[in-house]
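Omission of a single protein chain aside, the complex is shown with its protein chains in their original locations.
Here is subunit A:
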Amino acid sequence: MITLEHISKWVTTAGLRTFLLKDINLTIKEGEFVSIMGPSGSGKSTLLNVIGMLDDADEGKYDFMGNQVHSMKEKQRSQLYKQYIGFVFQAYHLIDELTVYENIETPLLYQDTKSTERKAMVGDMLDRFQMVGKKDLFPTQLSGGQQQLVGIARALISSPKLILADEPTGNLNSRQGEEIMELFKKLNEEDGVTIIQVTHSEKNAAYGNRIIHLLDGRIEHPR
């Protein structure tokens, strides 16, 4: 599904090149549940953003489901990730001015889904996460765990093949965190969604079936 070859990314300050990612080679197959670990500043989020096409690599090749991402224009790339990728963030990143229902609906709006279809899809999703009663609440009226559930529901609404989660449980207490991880596991096993998560916690990493360790922008020892 994903093949990264010699991917590097850097910033140049005062003529000095600081590598955020250096020569990353990585293949992820469809249906995998991968955890990326590493200390702060090791490039975990950067790697996730490159995979999610939010960020460009400065060097290297990136193949996503047969598409040469590194040579695509922004518009084509956004078409691609709109269709296949869902994002989940540590800070949830819900739109405060929209209700739970409207937040979940937003990706569908950008895919020009018909109104009746949208209603059905959002309804299903609310059902599945048992949030029907909360659909008219605003994000600030929810607990952190519930907000993250909305975030995941939003990521899932367009039936992505890949979910990228950047420390999805970082702002949650352990019980809420466990619930989220269980949900990911279920999605991965039952629905066949490929998941890549960045995490600090060994325990959460263990939910996946493969762990990648990053240090100073390099992959330490892929297993």
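Going forward, a residue touches a chain if its C-beta (ideal position, glycine included) is under 8 Å from a C-beta of that chain, and two chains touch if they have at least 3 such contacts; residues count from 1.
The rule is simple: contacts and distances are computed from a predicted model.
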item: Protein that the absent chain corresponds to, by UniProt name, given "Putative ABC transporter permease protein", "MoaD/ThiS family protein", "Fluoride-specific ion channel FluC" or "Response regulator"; value: "Putative ABC transporter permease protein"
item: Sole contact to the chain not displayed, among A:I95, A:V132 or A:A206; value: A:I95
item: Touch with the omitted chain, as defined above, among A:P107, A:G177 or A:G217; value: A:P107
item: Residues from subunit A at the interface with the omitted partner, ascending; value: 45, 49, 52, 54-55, 75, 78, 81-82, 87, 89, 91, 93-98, 102, 105-107, 109-112, 154, 158
